[in-house]
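Would you mind keeping the following structure in view while I ask a few things?
One protein chain omitted, others in place.
For clarity, chains are labelled A and B in written order, and residue numbers in each chain start from 1.
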Amino acid sequence: MSTTSSSLSSSQGRRFQRRYLLLIPLILMTIFYLIPLYVMLVTGFKSFEEVSLQTMWNLPSGIHFDNYIEAFEKLKPHLWNSLIMVIPAAIISSIIGSINGFVLARWRFPGSKLVLPLLLFGMFIPYQSVIIPLAVFMKNIGLAGSIPGLVLVHVIYGIPITTLTFYGYYMTVPKELVEAAKIDGAGLLGTYWNIFIPVSAPAFVVVLIWQFTSAWNDFLFAVILTGNKSWPVTVALQNMAGSQIIAGNVQMAGSLLAALPTLLVYIFLGRYFLRGLMAGSLKG
Amino acid sequence: MFARKEKLYGFLLVLPSIIAVGIFVYGFIAWSVRVSLSDWVGLTADYTFAGLRNYIELFSDPRFHVDIRNTVIFTVVFVLGALIIGLFLAILLDQRLPGEGFFRGLFLFPMAISFIVTGVVWRWLMNPATSADRLSGYNLLFDSLGLDFLINQWHLTPTYGMAAIAMTAIWQMSGYTMALYLGGLRAVPEELREAARVDGASEFQMYRRIILPLLWPVTLSAVIILGHISLKVFDLIIAVAGKQLPLDVPSIYMWQTTFDGLFYGRGASIGILLLISVAFLIIPYLYYSLRSEGEE
Partner (left out) sequence: MKRRKSLSLQILSIVLVSVFLLAACQPAGGEASEVEVFSWWTGGGEAAGLDAMIEVFKEKNPNIEFVNSAVAGGAGTNARAVLATRLSQNEPPDSWQGHAGQELIGTYVKDEKIEPLNFLYDEEGWLDVMPATLIPLISDGGNIYSVPVNIHRANVIWSNSQILADNGISIPTSMDEWFAAMDALQAAGVTPLSMGEQWTAMHLFETIMLSSLGPDKYNGLWDGSTDWGSSDVTAALEAFTKTLSYTNSDASSLSWQDASQLVVDGSAAFNVMGDWAQGFYQELGLEPNTDYGWAPVPGTGGNFQFLSDSFVLAVGAPDRDAALAWLKVAGSKDGQDAFNPVKGSIPARSDGDVSLYNVYLQSAMDDWASNTVVGSLTHGVVANDSWKSEIDTALGLFLQDQDVGAFQAALVAACASTGPCQ
């Protein structure tokens, strides 16, 4: 008895140590992941004279908030544009995705099995191959060069991924619940509203975050479809790079500002997003 | 039991999406096909039918050959790298180590940032100068850590420079594969692990024999997602390396030939070829995964 218990505790001890050894690769990976962020951060605080490729690893001589102020001044209207574009785009496409996912998963109609793959294929098209007809089409419907036009584009190209996410999620809702609701006389909207919406929060979080980040980070659609007053921050940031002397410090400060909203969303909501991802709701 | 009218409602709810995707995806693809079969060069649309000429020319175009080589290198390095690192991180995090939540969030955050933002940093980090007075970025770091043998030309490495670009993509997407794998690992019933331990299997054997085979569907999904990303890769290369022929890929060729050279017909052909290669990857997958889900 005593021998087994002592061998057990010593093996537990070994496992304990080994587990902590596993932190070493984790910390190494952490460094790899954080290096770009470190360079962005320290460069953003440097003065113009301090910025050079050979001293990029050095810490700044002081904390210069001037760069952030300068970058913010330049990016301000465009940060606003991004925000008023991204929020409706994320909300509308989540709602559409939820309805589509519900119908295709649990309220099927003849041919609905064909609709799903046809919608999903849209997720995989290279956007470069639709950009020209897209530009012509947007002009013809009078939405070229405007924020609502950009919202529409993000909503439509978001349909596949949002539909798929909700489809996958709603497939886990037991069929029996739907049957029971029907027996109680609930119609389509009643079933959707009373049974599916209340359990949808995790899927909504995943889809909202996904759409928020992809619309926020988009450059291709934005640069082609908007004009200088409606440019979102990605386009403005690219313009800040300029073409003569590149003020690396201001550029890095601007980059960080432009990344801040998505970073905040990930910091505050990341674990819900991850939980949703891990639940397989975004498996592809 | 399903009333016909109720089914009709369902259809009507999905109809706007069907129409939108019909126009914005399939309509535009059809339009691109039409352009790809035309002679259109210049700023004015010209749909004169040219048959398959644009496609045939591409197959003997040395630049397109470079593109195919680069795409293959990028895809192999990126997909394998993101899978291996993602799986490695997921298994590490599966050990319930302290700070797990922190690490999970950390590995995922590059996904949140676009390459418009991090491109310049990567450009600096992978500075390819190797002469002692001009070392910078990782090469400078290696030098000061005494790891001189690691100093290399990064994306300027002849022929295999794309591998360095793929590394930045791994940085961005391996957290995503980690999340997928972690989800898969957490779904493995604890009894299976216990049973394996009772049978005297080491942790390594347990992962190798029991858990990895269970992760196969996750791997497949990840391969599809990463694979189609690598076929479409564009802004990442532009941000890190600019438009350089040694690092050319079809989407960059398409962009340049369409907008700089105004060869709309050729540009559309490249777009369609890209689409076809994506379709080869996607259609079997969609068929497989939707059929298996329909069975449940």
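Everything that follows uses one rule, which is that a residue touches a chain if its C-beta (ideal position, glycine included) is under 8 Å from a C-beta of that chain, and two chains touch if they have at least 3 such contacts.
All values reported here derive from a predicted model rather than from experimental measurement.
Of the chains displayed, those contacted by the omitted chain across the entire assembly are A, B. Residue B:130 is the one among B:95, B:130, B:219 or B:277 that touches the chain not shown. Set against the missing chain, the residues B:17, B:32 or B:257 yield one that touches it, B:257.
Seen from subunit B, the chain kept out of the figure touches residues 41-45, 62-63, 66, 123, 127-130, 133-134, 153-156, 235, 238-239, 241-246, 248, 255-264. Although one chain is not displayed, its contacts with subunit A can still be listed: residues 76-77, 79-80, 83, 87, 131-132, 135-136, 139, 144-145, 201, 205, 208, 223-224, 227-229, 235, 238-246, 261, 264-265, 268-269, 272.
Quick note on the criterion: only the chains that are shown with their structure count from here on.
Annotation: 16 Å between the Cα-based centres of subunit A and subunit B. Within the complex formed with subunit B, the residues of subunit A that make contact are 19-20, 22-23, 25-26, 29-30, 32-36, 39-40, 53-54, 56-57, 96, 99-100, 103-104, 107-110, 112-113, 115-122, 124-130, 132-134, 137, 153, 156-157, 159-160, 163, 171, 182, 187-189, 213, 216-220, 234, 237-238, 241, 248, 251-252, 255-256, 258-259, 262-263, 265-267, 270-271, 273-274, 277-280, 283-284. Interface residues of subunit B facing subunit A in the complex, by the touch rule stated above, are 1, 6-11, 13-14, 16-18, 20-21, 23-29, 31-32, 35, 85, 88-89, 92-93, 95, 97-98, 101, 103-114, 116-118, 120-122, 124-125, 127, 134-137, 140-141, 144, 171, 175-176, 179-180, 182-184, 186-187, 218, 221-222, 224-225, 228, 231-232, 234-235, 251, 254-255, 258, 264, 268, 271-272, 274-275, 278-279, 281-283, 285-287, 289-290, 293-294, 296.
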